[in-house]
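This is the structure I want to talk about, given as structure tokens.
With one protein chain withheld, the remaining protein chains of the complex are depicted in position.
So that you can tell them apart, the chains are marked A and B in the order they are listed, and the count of residues begins at 1 in each.
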Amino acid sequence: MSKVYKQVPFAAIVKCPTKNNQSMVTGNWRYLRPVVDKATCTECKLCWISCPDATVDYSKDNGISFNLEFCKGCGICSNVCPVGAISRVPELDFDD
Amino acid sequence: MAVAELIKSIAQAPEKEYYLPGHRSCAGCGPALAYRLIAKASGKNTIFIGPTGCMYVANTSYACGPWAVPWTHAQITNGGAIASGIEVAFKMMMKKGKIKDEFPNIIVMAGDGGAVDIGLQAASAMMYREHDVLFVMYDNESYANTGIQVSPMTPYGATTMFTPAGPEIPEAKKFFPKDPMAIFCGGGHPAVKYGATASVSYPVDLMNKVRKGLAQEGPAFLHVHCPCPKGWTFPAERTVELGKLAVECGMWFMYEIENNVKKWNYMPKKLKPVEEYLKTQQRFAHLQPEHIAKMQAWINERAQFLGMEVPLPPAK
Partner (left out) sequence: MPIKKRGTGLTAVADAWQLADIDVTASYPIRPYTAVMAEVSKRIANGQMKCEMVHGEGEHAQFSIAHGASMAGARATTGTSGVGVTYAFETFSPIAGGRCPIQALIGDRTLDPPGDFGSEHTDVLTMRDNGWIYGWAQDAQESLDNSLMYFRIGEDPEIMLPQVVAMDGYFVTHISQDYVMPDQEQVDKFLPKFKPQFRLDVNNPVIMGPQIEPEMGPPLEWDRNVVMDKVKALIPKVTAEFEKVFGRKYAPFVEEYMTDDADMVFVISGAHAVPCRSAIQYLRKAGYKVGMCRLRWIRPFPDTALQEILPKFKVVGVIDTNTSYGAAGGGGVLLVETRASLSETKNKPIIQGFTSGLGGETITHEDFFKMADMMKQTMEAGKIIQSATWVNFNDYDKAAIEVKNAWEQAPSKK
């Protein structure tokens, strides 16, 4: 039986992503999900700047939120938060 | 020389990401955070050169990558040489009118090995030849990608795959690390007019140093401390915390050298005993009091050598 190989681009040169790298989705690594208490959060953005995966989002309207498609659950955000606004909740506690 | 646009706070940090979500680096990876901050500071007009290491293999697995800007692999041996070729190509093609590009920021992201071990020759030659390149060394204190083996940046007393502790070698790692700032910015490479240490735990400082390095004419060097949860064996959430603790204990110093003048960016009011740092990481768990004393003595010596006039813990 013959094996069919995937198409690989010329010299393995690939286009850069623009929003995120869909070829390495990492949200399923997580077993603890970050949850922010917006009442406590001062929007200092320390969590946002300290995330190696750029999965802490910040907007003026929405404050701090998390990109759950990619968040690995490392917990740095929770650890650096000066006011303890981020807790880490087991993934199994959520329905989604 | 261009003018570096410096920021004063996290609030002023640019929002645009050039190191996007979606890479296979460990959860809590220090070098990945460094990459993100460096890419953020450098912006769109940037080309990265990635010698083999964690920031190559983990990031590009498989046939992909998280960079929104052009990126090329280099061998672990030749980051500096590949960057040199890219730099002169741009300059010559622009001069001859073959391309209409603006001269890009060219940044090498080399690990310990790619910068001061197997890649040392290429880095040194690039800096001697005065190429307009920012050479960044992301220091996670080991050859991490291959499973945590000893490198010239591994601290004295640290366990790695090639330096296990045992009755014959109770301290595990016998040698003290190299000093890349002294190598590249200590006068041996006169064309390097800007060099600095930095840490992922001090993001504003790091981003400013990237911009200063890029604005500098000719080669610049950044030595970035990147705690590594897997290699140093600590819980992933403590990456940024331990980077700060390293500075408080004298396991990392924060200074820059611009036109041969040293300037401290942050100096703790006094150094905490190194034990406080060592006990946070399993790689030091085997150390006996005499090893810790030796470590403390070395830190004190380094601190004094670098000009830190603060109270130092006793090396009993």
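The definition used in the following text is that contacts are C-beta pairs under 8 Å (C-beta built on N, C-alpha and C of every residue); 3 or more make two chains touch, one makes a residue touch a chain.
For clarity, every value in this text was computed on a predicted model and none was experimentally measured.
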The chain left out touches which of the shown chains?
A, B
Which of these, B:Ile7, B:Ala125 or B:Ala191, touches the one chain of the complex that we don't see?
B:Ala125
Can you say which of B:Tyr19, B:Tyr35, B:Tyr56 or B:Tyr143 touches the chain missing from this structure?
B:Tyr56
Please pick, from B:Ala13, B:Leu37 or B:Ile82, the residue that touches the omitted chain in the full complex.
B:Ile82
Which of these, B:Met92, B:Met161, B:Ala285 or B:Val310, touches the one chain of the complex that we don't see?
B:Met92
Logged for chain A, residues touching the omitted partner chain are 5-8, 10-16
For chain B, which positions touch the chain that isn't shown here?
44-47, 49, 56-57, 60-65, 67-75, 77-78, 81-93, 95-96, 98-99, 101, 104, 121-122, 124-125, 128-129
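Operating definition for what follows: only the chains that are shown with their structure count from here on.
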Note: in the complex, chain A contacts chain B through residues 8-9, 12, 14, 16-26, 29, 44-46, 48-55, 58, 67, 69-70, 72-76, 78-80, 88
Along chain B, where are the residues that touch chain A in the complex?
10-11, 13, 15, 17, 19-25, 27-30, 32-33, 36-37, 61-71, 200, 203, 229, 235-241
